[in-house]
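The complex is shown incomplete by one protein chain, all other protein chains being positioned as in the whole.
Chain lettering (A, B and C) follows the sequence in which the chains are written, and residue indices restart at 1 in each chain.
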Amino acid sequence: MADRAAPLAALEGAIADAVFAGATLRTVPFLAQVGIRLDPAGPAAPRVAAALGLELPEANLVTESGGRRALWLGPDEWLVVAADGEERALVAILEEAIGADGAVVDLSANRTGLELSGPQAAEVLATCMALDLHPRAFGPGRCAQTLLQKAPVIVERRGDDAFLLLVRPSFAAYVAEWLVDGMAGLAADLAAV
Amino acid sequence: MDPNEHALHNAPFLWRTPEPKSSYEAVVVGGGLHGLATAYYLAKNHGLSDIAVVERGWIGNGNAVRNTTIIRSNYLWDESAAMYEHALKLWEGWTEELDYEILFSQRGVLNLAHNLHDVRESVRRVNANRLNGVDAEWLDAEQVKEFCPVVDISPEARYPVMGATLQRRGGIARHDAVIFALGRACDALGVDIIQGCEVTGIDVTDGRVTGLQTSKGPIAAGKVGLVAAGRSSLLAAMAGFDLPIQSHPLQALVSEVYEQVLNCVVMSNAVHVYVSQAHKGELVMGAGIDAFNSYAQRGGLHVIEEQMSAGMQLFPHFSRARLLRTWGGIVDVCPDASPIVGLTPVENLYVNCGWGTGGFKATPGSGYVMAHTIATGEPHELNRPFSLTRFETGELIDEHGAAAVAH
Amino acid sequence: MFQIRCPYCGPRDEPEFKYGGQAHVAYPSDPEALSDEEWARFLFFRDNSKGRYAERWNHAAGCRRWFNVIRDTGTHELVGSYRVGEQPADAR
Partner (left out) sequence: MRRLPDRGRVDHGHRVSFSWDGRTVEGLRGDTLASALLANGIRVLGSSVLMSRPRGVVGDGVSDPHAFAQVGAGDATEPLMRMHQVETHDGLAAASRIHQGILPTGADPDRFEKRHAHCDVLVAGGGPAGLAAALAAAEQGARVILVDDHPGLGGAVLGEDLILDDEPADHWVRHAEERLRANPDVTVLTRTTVFNVGDQGAVALMERVSEHVPADRRHGRALRRLWQVRTHQLVVATGATERPLVFADNDRPGVMLAGGVRGLLHRYGLVPDRCVVFTTNDSAYRTAIDLIGAGVEVPCVVDVRPDPSGPLVRRARDLGIEVRTASAVIATDPDAEGALAGVRIVGLDGGAEEAVACDVLAVSGGWDPLMDLHHHVGGQARWDAEQLCFVPEGTVDGLRLAGAAAGVFGTAACRRDGHLVGLVAAEATGFGSAADGPAAPAAEEDHAGAPADFVVVPGTDPVHAFVDQHRDVTIAGVERALGSGLHHVEHLKRYTLVGTGTEQGRTAKVNAGRMAADRFGLPFAEVGVSNARPPAQPVTFGALAGRALGARFDPVRTTSIHPWHVAHGAVFEDVGQWKRPWFFPQGAEDMDAAVLRECAAVREAVGMMDASTLGKIDVKGADAGAFLDRLYTGVMSTLKPGRARYGVMCKADGMVMDDGVVLRLADDRFLVTTTTGGAAGVLDWMEDFLQTEWPDLDVWLTSVTEQWATVAVVGPRSRDVMASLAPDLDATQDAFKFMQVEEAVVAGMAARVARISFSGELAFEISVPMTWGLALWEAVFAAGQPFGITPYGTESMHVLRAEKGYFIVGQETDGTVTPLDLGLDWMVADKEFVGRRSLRRSDMLRDDRKQLVGILPAERLPEGAQLVEDADFEIPVPMIGHVTSSYDSAALGRPFGLALVRKGRDRIGETIYAPLADRTVAVEIVDPVIFDQEGARRDG
């Protein structure tokens, strides 16, 4: 039987070729991703936190523990991200914790990952994304839903020099094209200095 | 050599600058193209001699000087086609009639189709136009290239050109010249053009208009026509009624001046481009409408950036053309993208608005029917369907979906 | 290009948002009870004033929340934003 297909399989070569001293781009084809909808002031919030072993973060923040992260997506919406394969277990414990007080949806195939790291990672993003990435505004532990050109993305700062982008598969090639192109431009700048 | 031999405008006299009289038989509020055309036909066709146009700024300062001057009449619905075709026929005689070089150039208007939906709707419109007596052709991609060689029709394009409608009688005219021509013609027929005169109140007694409050004092009026485009809602409010109008910024831009590269008007709804090359040589392009309400006469640069990347799809070698100037107008958008021309809840008060992004082309027809409406108190056959009451009955003339409505 | 403060995510650029027209216009609770004229007013007539204006925006590319903004339609000044259910006076 055939296997799962990585959404950016066809672009792996171009992505590898784009890497330069300033930044590295890598695909993260599969991740467990589970959407949570609930009222943060309601009864389900503490149950979910307990079940996950993770507080649900406040606006624009990420909480992390035991290989799971919760990303804030909206005032009553989070995305739990964990290692590929964990989605079934996660959905089960979350369904259980939430019961009738919210919604849990498996979204593992709904987005794919792109990891951008390196000293110029933020500059690469600045070629195609308007978000203020200054450490004062968007330091590690922060996340946002925003636009990368015309593509909706979730961006998470994973460290001083590292970002994870979660992208709908149908937009992934477009997003990768922009990042690869931004890297090419910065690489040319670097070469010319 | 006298430099004025080159000048475009060379009329020995244009118009007087009178102070308002205390009363007029009829007053047109708004000295844009539609207001001037209304006054012109009131005097010319209906013999009114005691009329004024009152204008808050200088005549033309609204959308008249801001539009991309595209003229065509190939609208989908019968009511629209009749109105715009009437206007186009008048355009065809206006240079002579107004005795002024308005540079009306019937160079052809292409509306490109980029997907099957566009193709279907374009063919639908071409067929409707023909049966309404409006010239219309459907061109396939090769024929588009033949008619307008600079358009990129390569199938690799993100949204390849699948064909286009062509109205050969469509084209452009020099908007500024039309203002001068109409101002002069009105003045010659005795119309008082009163500039710097903002209407600040409308006097209504027993449901009937009696006069105006203005920044130059009160003016009594037997009949009043509101022809104020983007500011129509503000005026209607003064008379105590509402209009189903939202005022949005619409931006346009011109490039620097180049040797001729573009021989016709090209429009594309799907890719959001419309462009022509004016007689001086500048490329004139319209941008998309900004989504929000505004009276600020400016929009966001991102709209223009988007417009340019769209432009590069169709005209890759305009890359080195340069943006010289951008500006915004206030367009009066109706829910069905068709104008409102006719009676109001106030007796002897008439309204002409809602032309939104596309009223320049209608100028002569709009003035013609508005003058008829004011003079007779009844709509002309052509504007009867464009009544304010259609929103109640649901008899809309929805030019959104089908008719390549922008401009 | 506006910078709009989403009451949930903070300030973001205009392309992330979708405009929703005049705020505080509720869908009629009993449409069938309305005359054609009243229904037409709900469907097609919106305030189009110059000056401070309460309007709706949706943070479409962000948290997907609808919220309200007070903006000056004459100057583009953004006075403040507030959540659905709050009043214009709450705008900040």
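Simple rule for what comes next: a contact is a pair of C-beta atoms (placed from the backbone, for glycine too) under 8 Å apart; a residue touches a chain by one contact, two chains touch by 3 or more.
The model shown is predicted, which means the values in this text are computed figures rather than measured ones.
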If you put the missing chain back into the full complex, which of the shown chains would it touch? A, B, C
For the chain left off this view, which of B:Lys89, B:Arg107 or B:Arg124 is in contact with it? B:Arg124
Of the residues listed, B:Ser23, B:Asn61, B:Gln213 or B:Asn263, which one is in contact with the missing chain? B:Asn61
Hidden partner chain, residues of chain C it touches: 1-3, 13, 18, 20, 26-28, 31-32, 34, 36, 39-40, 42-43, 56, 58, 60, 64-66, 75-78, 84-85
Write the list of chain A residues that the hidden chain touches. 1-7, 10, 29-30, 35, 37, 100, 102-103, 105-111, 123, 126-132, 134, 137, 149-151, 168-171, 173-174, 177-178, 181-182, 184-185, 188-189, 191-192
List the residues of chain B that touch the chain left out of this view. 1-4, 6-17, 57-61, 65, 78, 114-117, 119-128, 130-133, 158-159, 176, 179-180, 187, 195, 255-259, 261, 281, 296, 298, 300-301, 304-306, 308-313, 316-327, 335, 392-396, 398, 400-402
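Methods note: only the chains that are shown with their structure count from here on.
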On a C-alpha centroid basis, what's the spacing between chain A and chain C, in Å? 30
Using mean CA coordinates as chain centres, what's the gap between chain B and chain C in Å? 29
Give me the residue numbers in chain A that touch at least two other chains, ranges are fine. none
Could you list, by residue number, the parts of chain C that touch chain B in their complex? 1-2, 13-15, 18-19, 21, 36-37, 40-41, 43-46, 48-50, 53, 55, 71, 73-76
Residues of chain A touching chain C in their complex? 59-60, 73-75, 77, 130-131, 144-147, 152
For a test of understanding, state which residues of chain B touch chain C in their complex under the given definition. 233-234, 237, 242-247, 291-296, 298, 300-302, 335, 391-393
